[in-house]
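The complex appears here without one of its protein chains, the remainder shown in place.
A and B label the chains in the order they appear, each numbered from 1.
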Amino acid sequence: MGSSVAAHVGHTRKNPLTTAAVYASLLAACMLLGLPFFWMVVTSLKSPHELAGYPPSWWPESLRWGNYIDAWRSAPFGRMYVNSLITGLAATALQVGLALLMAYAFAFIRFPARRFWLLLVLATMMIPDEMKLVPNYLTLSRLDWINTYWALIVPPAAHAFPVFVFYQQFRMLPSALIDAAKADGAGHGRILWRVVLPMSRPVLVAVTLVSFLGRWNDFLWPLIVTDTATMRTLPVGLAYLKKQAEEGASPWHLMMAAALFIVIPIVILYSILQKQFVEGITKGAIKG
Amino acid sequence: MINRICAFGQDVALGFCFSFLVAFGGCGGPQSSLPSGSGITYWRTLSGAAGDAQDTLVARFNEQHPDTKVTSEFQGSYSDLATKLLTAAAARRGPQVTQLGTFEIRQFAKSGVLVDLKPLMNGPNGLDTSGWSGTLIAAGEIDGGVYWLPFNVAVPVLYYNQDAFTDAGLSGPPETWADFFSYARKLTRRGDKDAVQMSGLALWNITWPLLSMFWSEGGELTNRDYTNITLNDPVAVRLLTELQSLVREGAATLPDKASGGHRAAFLSGRAAMILDSQDAFSEVFTQATGFTPALANYPAGAKGKVYAPGGGGLAILANTTPKQRETAWAFIRHMISPESIAYYARESGYVAFTEESRRAAGDLLQDPRHATIHEALPFLRADYSVNMSPAVRNAFDEAFQKILVQNADVQATLDAADTRAEAAVKEELTAH
Partner (left out) sequence: MDAGRRHFARAFRRNGREWLTFLLFAAPNLVLFAVFTYWPILRSFTLSFTKWNLLSPAPKWAGLTNYRALFVDPIFWRVALNTLIYAVTVVTVAQACAFLLALLLNRPLRGRAVFRTVAFLPHVTTTAVAALVWVIVLHPHYGPLSGLYATLGVNGPNWLESTGLALLAVIAVGIWKEIGFASLFFLAGLQGLPADCYEAAALDGARPLSRLWHITIPLMSPVIFFLLVTGFIAATKAFDSVAIMTEGGPVYPASSTYVYHLYKVGFRDFQAGLASALACVFFIITVAITALQFRMASRWVHYGE
């Protein structure tokens, strides 16, 4: 079914010239979008000597896999992987779970001045995190949560973006279904779990992924609220190397290797989930 | 009806589940361990060898003092570290000892976040700073107290391309700044279409090297207590005009801040000279491609040689208990003991800035290159620096960029920067 819809949306006539043009433009777009990644990999495999050469080579003279070992040793990356994974997963679960409940409440449960409360929540999307840095640090300090997983999990969990997305999605659901479930005597918990959630699975996958990305990639907050290497996450590990560039040195080969440590797991995760995401949507969340 | 009650019950149960999740945050992690007794935490910057060597020194201290423990934690770059110290100070927490760049000493000391080390220096376990080079101790002197002691001291070093010098008929490094400017022009090589193949000079995109240049030519940008700001000092105007014309002619290039590109330009033979610090040493001598690199001190000016030191030092934070203070002082004395400084100089390339540490470093100074680097020490002048006030630093940095990037009028730009800095400093002084 997915392909039939796709065929309708696109230009249906099978003109070989059009097909060639489509492939060519896609290829060009991918090369443009992929170039930085290519350069990241190439740079990470060069020797410092080759790196200093000019003009730069498009492919390393010899592939220096040892760079990855050097980069790995430059920060406690093993521990940082564990930390990133644990705090990323926990914060995502919390964030998505709370957002689901809240979005459902806003979409389907009566409450005085509901729209006002919704706007109050959505307005927080416009607050830059940098503004909350100091007050939240003070709060965590009072809770004695500095340098704990709590600090990396709980404060980022209250996020308006997933609430917004879920709310948008819930509003698109056919209200007849909800009414029917209500008529059957289902409570809100059951409706959310049995009716709304199954129909919103693709959006759930997407939001989960975006939330996880946000946690995985966050730099400033983990740097500020963790004091010890045992509590730190991967992006902070990259800072161990970036530091040297500020001093004037340029270990770009190591920096790119460390950057790949951060990027590769997320790319793998993404490749797996992406299929499910698109498939899920075609299976008919929006169509019902 | 029963159905509806059940449904409500479900809602409650679901709500509880999520409340539970909130209360317990998904999963627990190891809690931060509290420093027990006189144990202290040390926050540091610098990664790579300069970071590892610090951790080794900390481990040595812990071996020698089994009754206490110093925990060393890397906190990112100097500016990351300062941001962390700021937030921690606002919450009245943080480490007991910290590494600190010269940039922030003044603000931190004036706000009462740092401990005055003078009583400790004059106390029973005191510190004799008579064998220290230059006026290094002065960097930490604020309002009659000492709030910071140098640890990782950087000195200016000029690196040059020996082969390019020979080709240009130059027998040795420039002795004076006037030579330096004329050499930069002589060393510039052009290909067809006038494209520059090698520029005489690649500038480091920070203002630190300029301080040495200005000071040795007799220029002053501020006085000691920031009551007299003179960013438009005639010497500064003259030297920046000189640099500006070098850039305009293509004899000097200004790589961007993010990449440390001046070293890359030098290492690949696209720039014949760089004004850097001892920090570039190992990179220069292991990675230079296709030419022989050499080093020298920065040139001399009308006032002879006057150099701005770089790097960082150590400070004790005010939230330290008396017991911890003892450990903290013992730790600082350990870190700047002759053996430690000598070890650090060997491992990290920062300089051995005390007489005793130079003796302890022994064979290191047998290498004529290291000997040259250390020759800069007596000429260090740390009694004040534009880096110590954010307002002055900002104003001067921006003027520097405007002049070299946008080719702005030197006198007018520095005048404007001076006015701005003066107003901002007044503001800063009233904030305390």
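Quick note on the criterion: a contact is a pair of C-beta atoms (placed from the backbone, for glycine too) under 8 Å apart; a residue touches a chain by one contact, two chains touch by 3 or more.
Treat the numbers as computed from the prediction; the structure is a model and nothing was measured.
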Listed residues A:45, A:71, A:99 or A:195, member touching the removed chain: A:99
Among A:136, A:200 or A:228, the residue in touch with the chain that has been omitted: A:136
Absent chain, residues of chain A that touch it: 2-12, 22-23, 25-26, 29-30, 33-37, 39-40, 43, 51, 54-56, 58, 98-99, 101-102, 104-106, 109-112, 114, 117, 121, 123-132, 134-136, 139, 154-155, 157-158, 161, 163-165, 168, 171-172, 174, 187-188, 202, 206, 213, 216-217, 219-220, 235, 238, 242, 252, 255-256, 259, 262-263, 266-267, 270-271, 274-275, 277-278, 281-282, 284-287
Residues of chain B (touch criterion as defined above) contacting the omitted chain: 8, 11-12, 15, 18-19, 21-22, 79, 82-83, 86-87, 89-90, 107-108, 111-113, 191-193, 195-196, 205, 250, 253-259, 261, 264-265, 268, 270, 390-391, 394, 397-398, 401-402, 405-406, 431-432
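Heads up, the rule we're going with is that only the chains that are shown with their structure count from here on.
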Distance between the centres, which are taken as Cα means, of chain B and chain A, whole angstrom: 35
Chain A-touching residues of chain B, taken from the complex the two chains share: 3-4, 6-11, 13-15, 18, 21-22, 25-32, 41, 43, 45-48, 51, 71, 73-80, 83-84, 87-88, 90-93, 95, 204, 258-264, 267-270, 276-277, 279-280, 283, 286-289
Complex contact set, residues of chain A against chain B: 48-49, 51-54, 74-75, 86-87, 89-91, 93-94, 97-98, 101, 133-134, 137-138, 141-142, 144, 146-150, 153-154, 157, 185-190, 192-193, 223-224, 227-231, 236, 239-252
